[in-house]
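The structure appears below as structure tokens.
The other protein chains are all here in position, but one chain of the complex has been omitted.
Up next is subunit A:
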Amino acid sequence: MKMTTTKFEPSITTRPVYGILEPQQGSAHLMIADGEGAGAILDLFARAGQQGIDLRPSTHLIYVTAANGTDLSDELSRLGVAKFYHGPTLAAAMSRITKALTDASMGLQIYLAGTESLIGVAQSEAMKAGFPHDGMQTEHRGSLARRVQCVHCKGITENVKTDPYVCSHCGLSLYVRDHYSRRIAAFQGVNIDAEDPGQVPDMVEKFT
């Protein structure tokens, strides 16, 4: 299991950048994490403890098992936060996340940790609820597999590890761009053999 913070190569400006979760002042704290993101949450509480801040009474923690099976819910449940939920998938937790965001008051601190898919989806949900982009913290942990939208059929494929990949909806071979849409929380996949059909380069595992 990889517990260190992921390093990213420099890229274009729409490529999301992630930081390290820091305890913040606020009326309430909403934390959403998947898989190895649990490590970032544990580190956050350790840091808060060192600073003499007790986040637990005002924390709502929503944790889901990662697409790769990583499940650290036992460690998280021992934190003793006011509200803890553990779900099998992000999809299963979605209505809870939406409700937590729309019921919230301004002053809510939002912490997102784990895979890019989880961070992206939660971030765009928070923005829909009206939280500005600068109002949340993110920390990337775990798999770099991407959530990619095919620009041709608009179908979204989760957990893309290779470049190129085959669109799970229309079957085209797609090149994975670094271009990222915050609105749909996905990278962009563009047909790679449009000019010379059939000339598809080998798939390379790039996002592991």
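Going forward, a contact is a pair of C-beta atoms (placed from the backbone, for glycine too) under 8 Å apart; a residue touches a chain by one contact, two chains touch by 3 or more; residues count from 1.
Heads up, the rule we're going with is that contacts and distances are computed from a predicted model.
Trainee: Given the options "ABC transporter permease", "Biotin synthase auxiliary protein", "Anti-sigma-W factor RsiW" or "Ferredoxin-NADP reductase", say which is the protein name UniProt records for the missing chain.
Mentor: Of the names offered in "ABC transporter permease", "Biotin synthase auxiliary protein", "Anti-sigma-W factor RsiW" or "Ferredoxin-NADP reductase", the absent chain's UniProt record gives "Ferredoxin-NADP reductase".
Trainee: Which of these, A:Ala129, A:Cys153, A:Val166 or A:Val190, touches the one chain of the complex that we don't see?
Mentor: Checking the options A:Ala129, A:Cys153, A:Val166 or A:Val190, the one contacting the hidden chain is A:Ala129.
Trainee: Which one, A:Gln51, A:Ser77, A:Thr102 or A:Ser181, makes contact with the chain that was left out?
Mentor: A:Thr102
Trainee: Name every residue on subunit A in touch with the hidden partner chain.
Mentor: 24-27, 101-109, 129-136
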